[in-house]
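I'd like to ask some things about the structure below.
Missing here is one protein chain; the remaining ones are kept as they sit in the complex.
Chain IDs A, B and C follow the sequence of writing; residue 1 opens each chain.
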């Protein structure tokens, strides 16, 4: 049985666990001032080529989105996103809980179109009743998206330009950033750090037990972030729990941070899976995803057989005889697992 | 240098780390449905002799307090506590962030007096303008308190009875519960599970890297807790991160859960510290604490010397020549450290 | 100059002012317990044929929507509405300010389609991840809609049935209820009181200086409404300010409450306007509205001339040579004004 249900059905990368063991005896400061968090920040700044970056470590993705969005928006501002965005669909209203409206635009394979954004903003600012409406304060995108797709560097730059033009912040949810960076042809951490006002480097789905690193690459976070984060219940007393993990993830491993090689490995395996499904089994992609989340249209007759060998998630019905399914690789997926899959399914 | 600044300046108990290593290869469900969380719940129910208990695992203490208080209170209700209570002082307004008032009563060495509570409630319900005031919905206490002191079983029962009489919930913040149970003469986990409507078993300060176990001992949590917790940003996707730790902490170690022996060890060392400070060095206790937090009145002239050997926290000035200081033992404090301290300070 | 910009550009109906004068010397209770509010409640219950109805008086429409929606929803619930709904567009995020998501469905001339609602609810409750999404707790509709259109009695019943099936509350925003009731062929106050779980009878736009009457026709409002309303800042100390007005509006005037004749008069004048615009001036309706809000497609060349005689609101561009405009009659519009308009425009 191979488990491709999600990228958070596993433990942690061995380098992460090893760092817990090696650092366990040390006594540290708390609330973010521990040596490991400091060192992790230094490594992340280097990887981002963003020496002024301010970095906070939070425990999980929904928490990070809701906390940071609330920290940087004015009270009367809302956040624009694609209608499929995680904050709009699968966060149980955590952003609205903080008092902010999530304003949706059409999604194009999970992506926000620059043109849609431009038109919406133009109409909003031309509207005489705009002051009676929620003011847009931020554009939220995910990289990769909830459907595994990626923005190109040009698309990110165009979104950035529109945000500048209208005075909005560009926030990038990087819950699966490792896999996005590995698959992208032109988006790198330093580029992201140039283009985004705020982004987070996802740990939970990319090798850590828990934890996300929020980056303000230009060093312009609002004041009193510790108090702001704490009132959201998102400040870890024993902050080393995330610091130790990001120190491990951003320590270099054969020339690049482990975080990068984690992403690369999962994407290579996802591409092997793709060849198996498309070329050998003849399934059609439901979404053309270059990252670790793969979506295929599976004949319903094949579902039982597949389930004998693979744990995966049924996404949605396509027609009466086909179902879209999601198969997710991660740092924890092994070459052996894909080998086995090729063997048992190719028969 | 011996570090007694806090009980969260350390890593995790070795049994916790070991469990991470041993379970790492396993693939699990998420959002609380993983095997480790399930097993930890079973062990906690046994330790509490509360077979109907509902249990959720959250990441930290402030998060737990704010989330759970908001989950169980009606919107127009507030929470009563001692004015020194953690939710009133050191949570950056996290409870108010959820829309609820924290209503304070006098603190007696960190404790809420039954008589004060009774009088306040009697006056509130007799007040003709009560509907214009925040209605009390819960009594919040800490066990042990922020000053290391403990309620006796009789005091807890009396608080419980007043809560029953007026229809309030009794919530016990057990951030340092291990140390409280170890030091108490008559309060046990099963007793707590009988008396409290809700309590949490602190992990972060008691051997875990992070994590608190919220217990509704009578199985009467409100519906849709997953959604409620998630909208607070407090639901961990990879829930095993806390489950694995509480499985380790509640696995029996020489007849009782490790959590108990962790508490006992720290309290024994705290008592050795006390003898050293009081009997040998002649310092007076600032608060008479039987638990792992010890507070002494230190002559200012001694501060420098103490700081050479011990990391500790300055609490508050007492008079012009004396300062109250806090010394905290934990599961991570060793006999050797106290031995050394005795040697260097007794000279 | 005839003012058709809105139905809140005026003072109050003379009967309302007269009641202020006649009652001014009387001393009353406050916070809703005054004699005038009591009498207004009695009159409204009679007009609704809802003897068990609970009624609260608030000051304005956005306040009423946000307060009441928050009072009746569970914290983790959201409110479903058409994307053109007032709560979604023109309330500056007041519902989200209370922590609830506004979930939008397509609008059909301002109306929510039963079929859309049914499909959305079916999909939501079939979704395995539903607990991670905001749970629908209420359907919000406006009668008449923001575009002046009306639901038929059958449509309202069908919405009510879907709400029952899925356990949702049906809430009707009646900011312009007088005009809707006057124009509807089959919806009456008693019918509304049967079908809706909660609705409000708009005063501000229908003859009052301010004030809306929130009706729970089945007497099943949640407890502690006074406290709930007050914490939203929506409880009037001198509650008679709205009570006196609704007493006047629901006092019978030639056999029916004044509120009804106010609506009828404005709708009659709106229909005269329609004949003038459509039959004599040859304008096309932008929306086919039977109520006091009329929308026409005006050739841009005519705009200046119209503006010389009428105050009205530009709604949106239709094409390069035409603009949709809104003309609103109210209780304050007079026959003379429409006579004059016919004269000056027919030339």
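Convention: a residue touches a chain if its C-beta (ideal position, glycine included) is under 8 Å from a C-beta of that chain, and two chains touch if they have at least 3 such contacts.
Predicted, not measured: the structure shown is a model, and the values here were computed from it.
Note that the absent chain touches A, B, C when the full complex is taken as a whole.
Among C:40, C:66, C:193 or C:270, the one in contact with the hidden chain is C:66.
Considering B:3, B:41, B:100 or B:240, the position touching the chain not shown turns out to be B:100 (whole complex).
Of the options C:134, C:241 or C:273, the residue whose C-beta touches the omitted chain is C:241.
Although one chain is not displayed, chain C still touches it through residues 3, 5-6, 8-12, 14, 17, 20-21, 23-30, 59-67, 91-94, 97, 204-205, 209-210, 227, 230-238, 240-241, 311, 332.
The missing chain lies against chain A, touching residues 31, 70-71, 74-76, 99, 131-132, 134-135, 224, 226-228, 230-231.
Contact between chain B and the unshown chain involves residues 76, 78, 89-93, 96-97, 99-102, 104, 129, 131-134.
Just so it is clear, only the chains that are shown with their structure count from here on.
The most central chain, judged by the distance from its Cα centroid to the centroid of all protein Cα atoms shown, is A. Averaging Cα coordinates per chain places chain B and chain C 51 Å apart. The centroid of the Cα atoms in chain A and the matching centroid in chain C are 43 Å apart. Annotation: 34 Å between the Cα-based centres of chain A and chain B. Residues of chain B in contact with at least two other chains: 227, 230-231.
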